[in-house]
Structure formats: structure tokens, C-alpha cells
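A single protein chain has been removed from this complex, and every other one stays in its place.
Per-chain numbering from 1; labels A, B and C assigned in written order.
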Amino acid sequence: MDLPILIGSILAASPPILFAVLGETITEKAGVINLSLDGSLLLTAMVGFVVALHMDSVIAGFLAGMVVGSLIAFILAFVSMTLYQPQVATGFVLTLLCRDLAYVFGKAYAHIPGPQVSHAAIPGFSDLPLIGPILFDQNPLVYLSLMAVILVWFFFFKTQPGLLLQGLGERPAAAYVRGVDVTAMRYLYTLIGGAIVGLGGASFSLMVKPGWARPYGIEGTGWIALAIVIFGGWHPIRAAVGALLFNALQTAANLLQSVMPDVPTQLFSTLPFPVMILTLLLVTIGNADWTKRVLNRLPEGMRRFLIRTLKALQTSPPASLGTIFKKE
Amino acid sequence: GEKKKPEPAKAPEPAPFVFGVVLVGPYNDHGWSEAHYMGGKYAESKIPNAKMIYVDNVNPGAKPGVTIPQVAEDLISKGARIIFTTSDDFKDGTLEAAKKYPNIPFVNVSGDHAWKEGKDYKAPNNLSNFMGRMEYGKMIAGCAAALTTQTGKIGYLGPLINDETRRLAVSAYLGAKYAWTNILKKDPKKLKFKATWIGFWFNIPGQTLDPTKVAVDFYKSGYDVVISGIDTTEALVEANKMAKAGKKVRAIQYDYKEACKEAEEVCLGVPYFNWGPAYVKAVKMALENRWTQYWDWDGPDWKDINHPDTSAVGFVKSRGLSQENAEKVDGFIKGLADGSINLFKGPRQFQNGKTYLKEGEVATDLQVWYFPQLLQGMEGRSK
Amino acid sequence: MKVELKDIHKRFGPIQANDGITLSIEPGTLHGLLGENGAGKSTLMKVLSGFLSPDRGEIRLDNKTIRFDSPAEAVALGVGMLHQDPLDFPALRVIDNFLLGSPREFLLDRKYHQTRLAELANRFGFRLDPEARVSELSIGERQQLEIVRLLALGVNVLILDEPTTAISTQQRESLFRALSQLTEEGKTVIFVSHKLDEVKSLCSKVTVLAHGRVTGEAAMDCPTKELVKMMFGQVLTVGKRCEVRLGEPILELQNLSLSDWRLEVKDLSLKVQAGEVVGLAGLEGSGQQLVLRACAGLLRPSAGRIWIAHRDMTGRPYQDFIEASIGYMPAARLEEGLIAGMTLAEHIALTERGPSLFIDWTMAVERASQRIREFNIKGQPTTFVGNLSGGNQQRTLLSLLPSQPKLLLMEHPTRGLDMESMEYIWRLLQALTQQGTAILFISSDPEELLERSDRIAIFFGGKVRMMDTCGASLFDLGESIGGKGFE
Partner (left out) sequence: MNKEFIRRIIPLQIAAILLALSLSAVILTILSISPIDAFSLILSGAFGSPAKLAYVLTAWAPLLLCSAGLLVTFAAGLWNIGIEGQVVMGAVFATGLMRILQDSLPPSAVLLLAALAGLLGGALWGMLVGGLRRYGSVNEIFGGLGLNFIAGSLTVYLILGPWKRPGIGSTSGTEPFPPSLWLPGFKDFQASPIEMILGLIAIASVAIALRDTHFGLRLRAVGMNMKAAFLKGVPVDQDLFLAFGLCGALAGLAGWVLIVGTSARHNLYPLISSGYGYLAILVVLLANLKPFWSVPISFSFAAISMGSLQLPLQRQLDSSLGGVIQGMLVLSVLVINGIRSRWLRHEG
């Protein structure tokens, strides 16, 4: 198929993972790891669909998804920041718990046709050459998710609260000196992040894979979203690129299957995952101690180049990610 | 405790005859498993005081570490007197269970362990197999697809690749090709038929291709009709989305009579299994203690392929199929019925050019059941 | 703005950090706060700047009693503090650090604030590139940024806690110029330091603290001797260790160059012989820790060589240094020295080297109780070291050092110990030196340095001066720690 359409279809599938990645980026920017993403996505997808079905309104569905998403985030925040229990452990438990809850409560709603957000081409623009099918012949959620990316970027880097948010994750003590109530703010951003993740879950069940089933077919996506946050270096735009890249990989896997008849299909279906690790490797390897030593042995020109590329790729987390702030 | 009052004597009603069914997916998956569930229900309704008990979602994803012998034990302890295991995935477990409980009849659906002529005959006497000749259903599906497509491009959303799935994909292709060349009288070169295999019967993220994505890519790249070969409904759901977005696309479902209900106007129809009669037969044999091992491969009842009591496979048209095409499809079915159309008749070539059927040669059951390779003219992988 | 502190008390567990401190500072003056380590200076300033709330006592600004519950409130009321290492955001850019938390507007107008930053900086002759990442700045520049930021927030009282420990001389000059300029503008500056000459040259008035109390106030014309007396009390110790027999060289540093993100030590050469005790003096972060860690193989020198017992150990992994029988004792007890969740016996077993797969617990317990006796640790072999008192943790740390090391490298070996145990520990250590162990130790206690070491390497902003303790007086040491003789 021709490129614009291809890209268009990649964008069309992207909103859920975009929202998930954005939500987690916000949470982690504040210094909190919400590991429960995989479960959250499933549960919010299920709830979103069920509510939308009963109230016959996708809006209600999305709201429900966001509420549940932030509810999960709240449990995480409370257990880790108020009860001082390990954040990763809590997140992991929540992942499995939410997944099973989704299956238990969703059982009665499998394969029931329900409401879904319908496609909305933007008249006039949609049949522009090239960018038409890519940008303007899409589902409202696609527009929304892309706008959200810009919005979050703007919030992070162009507004005072965004700056405070960065400080929160970088050095809570210093943020506190500048008059930020660290714990309260972390709660807030954890909840917001959770809500956006919930939006992502709901946009699975109300747009990309309308309905509910078991297996629903997004199992595992949350983990990838978490990895993409790292790849994205906690920067919304770069994270968005990562998300799209992952979708592109999946599409590539389908197309390649017929192009390379000798390679077993399973290799294609799994392709995105090793690639994910590889990219992680690329962005983190710069932090490994031995790299510098090796690089120093290399000839000048090559070293320069390698160092520059590594620097460009390298990402490092908010300095206080996952640590709990207690003021003296 | 308090004393029990003597209860008024009732007419002793006969104890129900319980049969157990093991489902691989959810009983309400609108696909393979639900078709079997309905089959069981049908048997309940036809045989006085026959009662079905079932376990669904028997797959390592949903029920870690659960094996067929274990489920069988469970069902038997609940009073089951015959057990149906309804997946190719259960063939080994069923064999083991059958050996473990020699006086409980077992029926493994879609297996071949009980086929004396087959390549894999090793079943004990209490184990039988049955399967429906879905080939015909798929031919009809292919025909409907070819009649409907505007672009001349038909996508086949395949599960994993094996003999069964190959023969079904091929059947769909043969039906399509017949409709294209003999009914529409179009240039065979203009027909594209492409199979993409996701790698399993349903989506397992990270281990299969995402059927939703495969469907999207089919539609986006001009394949306006997609025939689903998997147990779940992604193709239809996606077609529905596309249609809502104003694209003229269609899907063909699989397995379950009601599968089109999710979006009737984009569904051309569904080739489905009507397991009821087969269940009745097996339960009756067990009930009347005249069990003998058998291997059934039941076709449609050509008098009425949708007859609930006689036809093992059928095809229900859906609103997505235009009136005139519907008539053409009926014609095609008639042709199949009276034998004037036999698509498993030579000459047929494999993808690699080797001969499958020589001129005039008609394929034997063995040749159809164990289908080694896709046919020439089909796009997609054979292994 | 006039600052008055009345009868401030602050207690940390057993330690009375501030014990009824009262002082008042006139507006528009530069007031010095002197005192040895642990005197209570930082605590007092943290109280004044809202980090700590006093147990007792009141704070008055311009004759109004006020109390604040957070640094932010203090800043709002005009009191800002500049910390030893600035509380800023290394990962962010200068301009963002400047903005973070300052204006209440929602949207950031970087252009406008850049100009503000620029002109403020220029007024004090600071050079700050608004686009640079703070992590790339030197400590000095980061201080400048903090000062500018606080001033932009309208601070009237500026507190600097030992600002000059880690900055270059030029930066110090420009800092001092800026401070005097501030006082001329009527702002009040409180300058915490150990460095007599700085205080003398800069401040109009000093208050001296010792053990949480005010031990004296003086105008700047008072002679240095007086100040030293106020700081260290009467006793003017003189180095005693004169004639010690020294063995063959154990540690040799050849033109060693080291650096970390805040300062660098250049071209240091040093030879330590068997049985010798060398003290590393200097204010925290003047380079002594870099050198010590380099000798332990924890820090790769950027140039030069390290020899231990005639073996070139440069660039070898830490393990090899241990093989070469060095003993290293870090300062941070519970961060680097001990494992809070483990018992004494487990620590002993952990340091055991041996082929055996299994731990011989009876022996470990035995060894533990032996060490407990030897170092009179108040605890059982089964107590978790996290539950030991500070001093006992220190003893434990010492007790875990290898028994017959060639070279002992210790950071603050007796920090938190009372006089007797200090005496006792040093007797043990000197017994080791008799058997030919060489000792390198960091201490912030001038008396200890003078009494215990044969030579003292005095560090100041990365530069090193050797000093022979024999006959040297505490006063000389105090002065050179304060930077005398480094220009």
C-alpha cells in the first residue's frame, strides 16, 4: 500500500499507546513510577466499554476509564507515598490484580456490539494529497491524542507549573525550598497520569478494538508503553515518536510476512519486542560505566562520532524517580 | 439439629444423562467455542433429560497448568458419562484421558487419532473424532467474496499454518476463483487472493500478529473483502469501523451461525459449523450403550445446507451481500449440491508449480485432509 | 532588615545543636559566624531560614516576631539561605533554575526573565549563560545563580553557609565584591565560615559559636588570636609526635591529578612510609577525600601514578587494592560503611575471606564478641548495626578494618566518639603503626590532626601544602586551614 495510507493507518492505531505513554511520562516526571500500566490499560478498557454500553455514550465511557485509571494511580500513590511501601512491588501487584479484575467483570460483556467513536474526516483537508490521508482523514481521538502530545510538551516546558513538575522529579528537596508541597503535588500528578492512561485504555475499547473480549489483544502493551517512556527520555514528543515507531514496527511485521517467505511468521510477530530492547539498549548504554573506557581507546574521529550519537540517544530518568520524599 | 419431617413420596424422576464439553475459548466468543456450546444446547433440547456441563477457556493463557485429563476428571466427578474435547489443541490430552478412563467415551473434535486410514491413527476404542466439511462453507464464502469485491482483491485472515487451515484457505480461494472466472467471466489474472497468517487461533500479543492490524492493513491497501479464518471477530469489527468511516468494505465471519450479528450490514455471511446433530449422535450412542469408535467428517445437507437437524456445515448470508449476488451464491450452492461444480478436481497446481491434481483427478479425503501446500494463484505462505 | 535571634534551642536526639543562642544583626551589615565543626552554625542558620523550627526561642525581623514553617515562607518574608552545595536542579538550564518557583505567572516569559537575570548578574559582575545546564557549572557559578535568584525574589537577609569551601580564588573575589555591594544597598548578609582571614577581611562583626553556645562577639579590629581562642577554647595544643622510626615507603603518589564535578587536585606527589601517620586537613570538600579515595582505588586518577608497597596500582580495580592489604574506612557510616539491616556477626562473616562455602557462625559470633570487647561496642553480636548508637556504629566501623593492613585510609576515624574512646582507638591504631602500618586519615578536628599525625597535608581548594606537626601549634594549623599561605 502507498506510504501516506500506511502512515495514516499507523496513526489510526496510535491513540491508546500515545495516551498511555503520555500519562506515564507525566507520572514519572513527578518522580513516581506507576508500574501498573499493563493492568490499568486492560481494566480501563473494559470499564470504558461497559459504561459506554450501559449509558450508551462514549463520553461516559471515557470518563469512567479516566476515573478508574486515577483510582488505580491513587492506590499506588497511597501505598507507596503515604504507607512507604516499595513502589515497584505495589505497581506490579496492581498490574496483575487489575488484569484479573478486568477479566472477571468483563466476562459478561465479551463480543457484544457497543458504541464506538466514529471516524471523522476533516472536510476539505482530508483529500489533500499526501498529508490528507495521514492527518485529516482520521478518528477524533487521533486528533485529540496528537494535540495532547503538544499540550503536555507545552505544559512541561512553557509553563510555571510544568517547571515545578520537573523540579519535583529532579530534586524534591530543592522543589520544597521553592515552596512546593512535594507529596501533595506528586499525588496530583500521579492521579492525572493515571487518568490519561485510563483515557488510553478506553480508547482501545471504544475506538481501536471496539468492544471487549478475552484475550482482548492488548495484553502486554502496557509494559511496552513503560519501555517507550524510557526510550522517550521522559520527553513527550520523543516518547510520542517512540510510540508511533512501535506501531510502525507492528505494521511492518504484517507486511514483511509476505515479502520474506522463508522467515517464519512468529519471528515477525515478535519483532517489535527485541527491537524494543535494542532501542532501550541504545538509549541506556551511554550510562554504563565501561562504555566511556572503551570509547577512550577508539581513534579520535570515530570516538567523537560515537560519543555524539550516544549523547543524542542517551536518556536519563528524573534524578529522584521512585524515591520517597520525607522532609526533615 | 432438628428432626427432618418425612417428605411426601415423589415419582422418582430419571437421573439426567450428563455429557461434558471442554471449550478452548470463552463459551460466548461468537466463534468456534460458542458454536460448540450451541451444539451442546441443541443436544440437550433433542434428547430427553440429557444435560450438558462444560468448562470454557481451557488454554494455558486463561487456565495455567490445566490439562485435559484434569478437566475430564472434574467433569466425570460431576457425573459426565461422555466427554467432548473441542479443539485440535486437545488431541493429546484427550488421548491420554481416554486411556485413563477407558469406559468413558471421548470425542475429540477436528482430530484424526480415530481415523483408521489416517496418518495418525492411535486412538483407543473409547475415543472418536468428528469434524465438519467446512471446505464447502469456505468455497461459498470465497464465492460471495469474489462476487462482491470491487477491487478484485480478497484478503484471508488466517490463523496458524497447518493442514486444516491450508485446506480451508484453499477452499475459499477455489470458490472465489470459480465465481470470478465462471460467474463474473473476469480475467483470472485480475483476481488477487492473499492469505496472512497471524500465528494462532486468536491474538496473543507478542506471539501472534495483531489480527486487528492485519485487517486494517488489508482494507487500507485495497483488499475490500476479508475472509476470517480465526476464532475471533476482529475482521468484522474492523470492517464495521471502516464502513462507519465511509469505506465500502466487507468481511466474512467464521465458525458461528450468529457471528454476523455484531455488524450485519458489513458482513457478507458466515460459513458455520452446526455441531448439534453430531453431538446428538454421540450422546445417543453413549446413552444407549452402543458405543463404537468412529471418525466422522460430515458435510452439508445439500437439500438444505442450513437445516439445523441434518446439515453439519452451513452458510448464512448477511445483509452485506447484495440481492443479486445472493442469488448468484444460491446458484453456486446448487451447483455444489448437484455435483456440477467440484472444485477439488484437477487440474490443480501447488504454489511451487508441482501438480496437486492431474487433469480430471478428484481429490481423496486423505488428499484434502492432509493439505501440504497452498495452490497456485494464491498469495501468502504455505508454511 | 534587622535580624534578632532570641534564646534559640535546637536538639537532635542526644545532641544539643543550639543551646540558647541569642544574637542580633544590624541592617546593612555583613555579619560573620565562626565556629569549629559541629559548633551549631548551620543549625542556627537553618532555623533562621525556615528549614528547621526551633524547639524554643524566637526570631524577630525589624522588631516583629515572626515564625515560618518552610523555607519558602522565609524567603517570602525576606530571608534567603545559600547552602554549602546549592539546592538547585543540576539537570535543568540556568534560566529555568532562575525561574523555577519564582514568578507566580502561569506562562513562562523566558525572554523577559533572561534580561532580568542578565542585568542582575552583571550588577555583581557574575557571568551566567542562561542556556547552560546547571550540571555544567562550577559550584561557584551555581552559588552566583542562587544569589541572583534569591535577590530577584526580593530577599533582604542573605545567609551564606561556608560559601568559599569549594570555589576558586577569582570566584571568591567576585563573591566578596558582590556581598559588600549588597550591604551598601542596605541588605543584611550573614556569612558562616571557619576561615578567619576571610571573616576578618569581609565582616564588620563576628559571632563565635562553640558547642551550641555563643562564646564571644567581636568587632573586626580584634586580633586573630582572640578569635582562635573563642573558637577552640584555651587549649592550644602543640604537635607531640616528633621522633618516629619510619620503614620503607608504603604509599607513593607521583604527580597525581584527580578531579570530580566540583574541584580538581593537580600534580600531587606524596610518599608515606611504614609506621607513618599522615593527617589530611582542610575544610570539607577541599580535595582530601578525592586523594584518599584515589589511594583506595575508588577513583581513577586523570594523570600520575599510585604505588603501594612498590607495586604500580594505577587504574587497578578496588579488589586489587584490597588484595594489596589496604583498609578503607568511609565517612558515611550507614550509607557506605555499614549495612544497617545486618548484625555485627554478619558483618564479621562478610569481611571473612576464605575458600569455605559455608559460614562458620560460631566462629563469626566469637570473633564478633571479641571485637565488641576489643572496641567496647555497646551491643551483642546479634544486634543490627542500624540500631547501634552513632558512636558504637563508628566503633563497629573501626573494628571491621583488616587486622594487619599495610595501609589504612580513614575518613573521620573518630567522628562521634567521646574523649576516652577516641584516646583508646588511637592507642590501637598506633599499636598498628608500630608493626609498620601506614595511616592516612581525614579529620576536621584540628587537635586530633596535630596530636595524632606525623605530617599533615593541608588541602585548600584542591591545592596541597605539607606541614610537619612536630612543634606546630593549633593556631598555625587553624590559619593554614583557613587558607593562609596558599595564594
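Everything below uses one rule, namely that a residue touches a chain if its C-beta (ideal position, glycine included) is under 8 Å from a C-beta of that chain, and two chains touch if they have at least 3 such contacts.
This is a predicted model, so every value here is computed, not measured.
S.K.: Counting the whole assembly, list the visible chains that the omitted chain makes contact with.
M.R.: Touch partners of the hidden chain, whole complex considered, are A, B, C.
S.K.: Based on the whole complex, identify which of A:19, A:49, A:103 or A:212 touches the chain you can't see.
M.R.: A:103
S.K.: Looking beyond the chains shown, say which of B:157, B:204, B:237 or B:305 touches the absent one.
M.R.: B:204
S.K.: Please pick, from B:112, B:135 or B:217, the residue that touches the omitted chain in the full complex.
M.R.: Going through B:112, B:135 or B:217 one by one, B:112 is the residue touching the chain not shown.
S.K.: Tell me where the left-out chain touches chain C, residue by residue.
M.R.: 298, 318-319, 322, 328, 330, 335-342, 346-347, 349-354, 356-359, 361, 400
S.K.: Name, in rising order, the residues on chain B that touch the hidden chain in the full complex.
M.R.: So the residues of chain B touching the unseen chain are 53-57, 59-67, 69-70, 73-74, 77-78, 87-93, 96, 112, 118-120, 160-164, 199-201, 204, 206-208, 370.
S.K.: Could you list which residues of chain A touch the chain missing from the display?
M.R.: These residues of chain A touch the chain that is not shown: 35, 75, 79, 82-86, 88-90, 92-94, 96-97, 99-101, 103-105, 107-108, 214, 220, 223, 226-227, 230, 264, 266-267, 269-270, 273-274, 276-277, 280-281, 284-285, 287-288, 290.
The rule is simple: only the chains that are shown with their structure count from here on.
S.K.: In whole angstrom, how far does the Cα centroid of chain A sit from the Cα centroid of chain B?
M.R.: Spacing between the chain centres: roughly 38 Å.
S.K.: Under the touch definition given earlier, write down the residues of chain A that touch chain C in their complex.
M.R.: 158-161, 163-164, 166-167, 170-171, 173-180, 318-319, 328
S.K.: Using the touch definition up top, name the residues of chain B that touch chain A in the complex.
M.R.: 26, 28-30, 57, 61-62, 161, 194, 196-199, 202-214, 216-217, 220-222, 232-234, 237, 240-241, 244-246, 261-263, 379-381
S.K.: Which residues of chain C touch chain A in their complex?
M.R.: Answer in residue numbers: 51-52, 70-73, 75-76, 87-92, 96, 99-108.
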